[in-house]
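Remarks on the structure that follows.
All protein chains but one are shown in place.
By written order: A, B and C. Residues from 1 in each chain.
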Amino acid sequence: MTSRITSQVLDQDIPKGTSLWEDALVRLRKNRLSMIGLGFLVFIMIVCLLTPWIAPYGYEEQNLRLGAIPPSMQHWLGTDTFGRDMLTRIMYGGRVSLLVGFIATSVALLIGVTYGAIAGYAGGKTDAFMMRLVDILYALPFMIFIILLMVVFGRNLLLLFLAIGAVEWLVMARIVRGQIQSLRQQEYVEAAISLGLSPATIIMKHLIPNALGPVIVYTTLTIPNVMLLEAFLSFLGLGIQPPESSWGLLISYGVETMEEYPWLLIFPGLTLTTTLFALNFLGDGLRDALDPKASRD
Amino acid sequence: MSLLQVQDLSVYFHTRNGVVKAVDGISFNVEAGKTFAIIGESGSGKSVACYSMLGLIPMPPGKIESGKVMFQGQDLLKLSEKELRKVRGKGISIIFQDPMTTLNPFLKIGDQLMEPLRLHFGLSKKEAWQKSIDILEEVGIKNAAQRMNAWPFEFSGGMRQRVVIAMALVTEPEIIIADEPTTALDVTVQAQILRLLKELQVRRNIGVIFISHDLSVVADIADEIGVMQYGKFMEVGDRDTVFNNPQDDYTRRLLAAVPGTQKEATGESNAPMVSINELVVEFPGGKNQDTVVAVNSVSLDINRHEILGLVGESGSGKSTLGRAITRLVNPTSGKIYFNDEEISHYSLARMKPLRRHMQIIFQDPYASLNPRMTVYDTLAEPLLLHRICMRNELEGEVFALMDSVGLSRESVLRYPHEFSGGQRQRIAIGRAIATKPEFIVADEPVSALDVTIQAQILDLLLELVERFDLTMLFISHDLGVVRYLSDRIVVMKEGVLVETGSVSEVFETPTQDYTRALLDAIPGKSLLEGLAVPSKSPL
Amino acid sequence: MTPTSMQVFFKMKLSRALIPALLLSLFLVSCGGGSNESRVITGNQQGVLHLGNGTEPQGIDPHIVTGVPEHHIIGALFEGLVTKNPYTLEPEPGVAESWEISEDGRVYTFQLRDNARWSNGDPVVAEDFRWSWERALTPELGSLYNYMFFPILNAEGFATGAIDDFSEVGVKVLGERTLEVTLREPTPFLLQLFDHYSTYPVHPPTVLAFGSPSDRFSQWSREGNIVTNGAFTLTEWQVNSHIRVEKSPYYWDADEVKLNAIVFYPTENIVTEERMFRDEQIHFTNEVALDKVPVYRSEQPELLQIAPYLGTYYYLINTTREPFDDVRVRKALSMAIDRDLLVETILENLYLPSYALVPPGTLGYEPPETFTYDPEQARQLLAEAGYPGGENFPSFDILYNTQENHQKIAVAIQQMWMETLGVSATPMNQEWKVYLDSTDNFNYSISRRGWIGDYVDPNTFLDMMITDGGNNKTGFSDSRYDQLILRDAPATLDQQERFKLYQEAETILMNAMPIIPIYTYQSKHLKHPSLKGMPPNIMDYYNWKYVYLDASQ
Partner (left out) sequence: MWRFIGLRSLQAIPVILAVITVTFFLVRAAPGGPFSSEKAVSPQVQAALEAQYRLDQPALQQYISYLTDLVQGNMGPSFYYPGRSVDELIFQGLPITAELGLYALLIAVIIGSFAGVIAALKPNTMQDYVPMSIAMVGICMPSFLLGPVLVLVFGIMLDWLPVSGWGNSYGDKVLPSITLGAMYAAYIARLSRSGMLEVMSQDYLRTARAKGLPEYVVILKHALRGGLLPVISYLGPAFAALLSGSFVVETIFQIPGLGRFYVQAAFNRDYTMILGTTVFLSTLIVVFNLLSDIAAAWVNPRLRYQFKK
């Protein structure tokens, strides 16, 4: 059909050294849904960041006599069985959940993308070998692995995040590899080679940006994954230490008492879900923004 | 009473950036046994016009504003979807441009052929099967019976197009819409397909609407021609009138664009810049197939300041040769000299400094540009990489490049998909000349473009060759094009050089049958001989 | 989309209706008659008891397994010399119809009843017991419960390999149906030991048929192979699904057995268990989640069965570690815990505050009251120890194995210590085996512990804390204490005398405070009204002979 030449107004003389990312940002701004998502996330993050100062109560401040009371004026979201303020708990829980979500995921991203990209670009024996390695890790007994880590290195949030990330990167690597493999046949890669670009630059500048779409989508799926994984591990006692908490953990406890004290489940549940939704919208928006074609429809 | 009467058809697209008048009040008739050719560049609305008649355009955004399309005594535009479906494929069927993508890769040829038969005539599987076989044979597919069970990818491009044609004919429609049916094919194949179409049309007395951007293609087959631009007919008339005294000057431009003349040879045969010796390139044949010899001990010199035309059909190994010279593929054996320096087995690192002196332009301007880099990034990359200029001069340099390849400066921040094919190719060329190379391999740089654009790009190349006194290996399957700008021509077939010589030698006294075959295949030869073409294209 | 999308829409509507319909039908088919016909109802009609039994039993070889779920099943399959009355917990005749105790209380002579039969018809004879006990004590078998025999003369020696001739052990077969047991010390609670499953007989021919007696891999105790002498026989055993036992015709007292069958379900997940109960899939739950209790209390109190339980929940203190080697610190910590508050609030009044190791009312034994909740004195003691207001008191961990209730308590206590003493502790959960590993290696400061008595006597608690006792784990050592537990008490025949000695010992213990008692367990179950004859008792002990289902309920 007609080549869609949109009239993009810009001052003739100085085109600021533009990068895909700067453009993406411009485009992202146009996407209402993802801006809302972004806004919400930022809000949540700020709240979690400021929690120690703005939280209505201390996070382990308990009043056993005020155990598990429904939402009220003093406690907007009610209290848990220790009489700890739910709102406060959720705010503190957010710190952990977001941390694990982002650290673990970025670990997964970092390792997965680089590894996958290298394997996909190199191809041949290197590729085969690297992928077998992934298979091995993929088939390892994850829980024993974590138990061991936790015991050998002692309980340590960062470690937990790393451990989770170290598991999640496998799938990421697979996806990226697949993408790169098909992209590397493209003529613009040949063109880049004929310009004399080093493989590293080609991967960074020409291949990865074009593989971003699926990566982002998968990332938006990974973040919930790791959050829930953390919850599960904590529930088994391999994760974070009480009285600290996380959304996942709050939920998993809320589940057990959902009939007696529904608010212990509902509020953390809502928070988590909304956050993940926001994340998802942002993710989709980002994917479109990073794809010059898509963002024009 | 003609088969199809189109009156004042208008189709608009209501997009976010306003209304696009894709088709703007066109009228024409199609007679039985006659061919009506619609000529125009991509975006001129020629395809939209035809698809809209059958309700095959996306609506919204598309909308049929006005008009009447009378077929079998009914106005197609007034028919319901259900009734239209009875016309589609039965009364009117379509042959699409790219045979590679128009067949469903997940269904066997047979299924796809039988589908319309069973749908429209409710034939039994057996009957449909037999009929399909017949039609396949008719379009010249050997031992059709087995081929029925073959998958699309098992056919070569030409064969596929035959299948597509068979699919269009199998329901014995009264009208066939052929939308650039040969553009994606090699010249010789193109010739065959055109011939086939003509035969079938005559035999079955079908009305054909032939859509193309290339006048020369329809020269032999069209009875009536409509030249289309911006959704309007610039000129409608019978073939000879249009060719011999074109009324509209857009038509003249189209005619002019046909690469007719040959370039006066600048035969300074001094020391070769590139010379190849016994070069062999093999590919491992994938899953348990024996290795493919793409280039088979080719020896060749490319002299300084000359444009060497390399002609051959797809699969002849011409592209591989080009890539081997630029070391994008590794030679199996033989030697490659660049400025007397043997580079056959240089490592990536050692190649890097040389890269700046040898560049390559690819066929497909869609695939050869990184969709996520703006023009600016694309052009700046080589400049920075090879330190052609300081950062602060960068913008100036980029703009200079854009000027020299004729891109408007304001598009500097746009992404490839926002450009037309021609403009993209200009970007690609800009990238190639950015490093001020001495030697450029141009691999089918124009074969994906409309003729008018082709002409422009060819002229651009010539101009650049002059300005930066470049040496060029120009690879193409189109003798016409090669002849237009080459000093010397080599013909390649199945990995071997079959003929070498100056343009005039090759064209006037070809020594090989293969070469002759190629020459005969040039479309619109009649036209080329028939009429005088301005020796320089006015673009 | 093309204009034809309307078309799609209709088509899709069709299939859109179609697929859910398909799913629904699948759904309904699988539902069949629906689940309205509950197991409990059918069970009541057929006399089949459905029972939530905690975890999957490791096995049912009386001499190999340990643990409560196994106990329930083995109790149904086997019978020892004596049994208990579930109401009074007094010994009742089992395989032995009568017994005599010598003056000095060191020799027991058991008369086996002649109508006692194995489930294959063989008679149960004295030799079966001797043989079984030899097996249980054979070192190679590695029976964790072999210490239950140690009151018997030379039993310990044989078990540790010091003696390898079993004839030297105080077990004699005097006649086909007469068994004489000679003890090291007069052990007043001996009869209770002979009601413990580790002393049950096994059927020698069957065991031998499937390998050597000490072979842990033997298949003899599997359904189809096993031969038992109890009121029921094993008919079905699907790991992690259920175990079914059915009334044995050969049982000597079969007429008294009212149930036709019992089905045991492993129910690790107490939330699920409670739902199974509500869905009338089981008559009786193994546990009740704390949070559920108030609900039932207010709505259906009749379903709850709560009773004091012969178990104590306490914290171990690693007395080998600074600063816990200071008794004042230990006392301070203990006195700073408001057990009443703990019990009233997060423990939902389910347990009883505890200030000693032995639960009160163990056959009339009353533990000494050595201290109470006293924040003032606690602060004072801590100050004396050199940490006024908890100043520069090192922060430490409260170790517990991963389980929500342990966590709740740890979190609450940590808070109390913070508030009253200003010392900062961190609850620290570890996965079960890791937790065991840490405590065994004294790799902890404070560690959660619970102990359930094997038999109703203070000894089962107090002998834990003897110097280097396997279950001591605190580094506590007191020669006088050892003397009392190992020598004096067992040698004393008169109950009251013995209890005095135990009280003295426990006083020593509590003054040294190597452990912080927190609460006394109570057993808590949900019980369907139709279920009768399972009275609450401090052993949480069921005698299946007494159990029956009253369909009218």
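Methods note: a contact is a pair of C-beta atoms (placed from the backbone, for glycine too) under 8 Å apart; a residue touches a chain by one contact, two chains touch by 3 or more.
A quick note: this is a predicted structure, and the numbers were derived from the prediction, not measured.
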Message: Checking the contacts here: which visible chains does the omitted one touch?
response: A, B, C
- request: Could you tell me which of C:Ile41, C:Val107, C:Ala254 or C:Val271 touches the chain that is not displayed?
  value: C:Val271
Statement: Full-complex touch with the removed chain, picking from C:Gln58, C:Gln300 or C:Asn511, is C:Gln58
Statement: Omitted-chain footprint on chain A covers residues 128, 132, 135-136, 138-141, 143-145, 147-148, 151-152, 171, 217, 221, 224, 228, 231-232, 235, 248, 251-252, 255-256, 258-259, 265, 269, 272-273, 276-277, 280
- request: Pick out the residues on chain B that sit against the missing chain.
  value: 54, 56, 84-90, 93-94, 96, 98, 101-108, 115-116, 119-120, 151, 153-154, 164, 167, 286-289
Message: By the contact criterion defined above, which parts of chain C meet the unshown chain? Give residue numbers in ascending order.
response: 1-2, 4-5, 7-8, 11-12, 15-16, 19, 22-23, 27, 30-36, 39, 56, 58-59, 61, 64-66, 139-144, 146-147, 159-161, 215-222, 238-242, 265-269, 271-272, 275-276, 278-279, 281, 431-438, 440, 450, 469-471
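Here is the rule we go by: only the chains that are shown with their structure count from here on.
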Comparison of A-C and A-B by number of C-beta pairs in contact, larger one: A-B
Message: Just the number, please: Cα centre separation of chain B and chain C in whole Å.
response: 84
Task: Let me have the rounded angstrom distance from the C-alpha centre of chain A over to the C-alpha centre of chain B, please.
output: 45
Query: Can you list the residues of chain A that touch 2 or more other chains?
result: none
Task: Can you tell me which residues of chain C touch two or more of the remaining chains?
output: none
Query: In their shared complex, at which residues does chain C touch chain A?
result: 271, 289, 291-292, 294-295, 341-342, 344-346, 401-402, 404, 407-408, 410-412, 414-415, 426-431, 434
Query: Where on chain A does chain B make contact in their complex?
result: 1-8, 10, 12, 14-15, 17-20, 23, 186-188, 190-199, 205-206, 209-210, 290-293, 296
Field: Partner chain A, residues of chain B touching it in the complex
entry: 13, 15, 17, 20, 22, 43, 48, 323, 326, 328, 348, 351-353, 355-356, 358-360, 362-364, 367-374, 376-377, 381-382, 385-386, 394-395, 409-410, 412-415, 417-420, 428, 431, 435
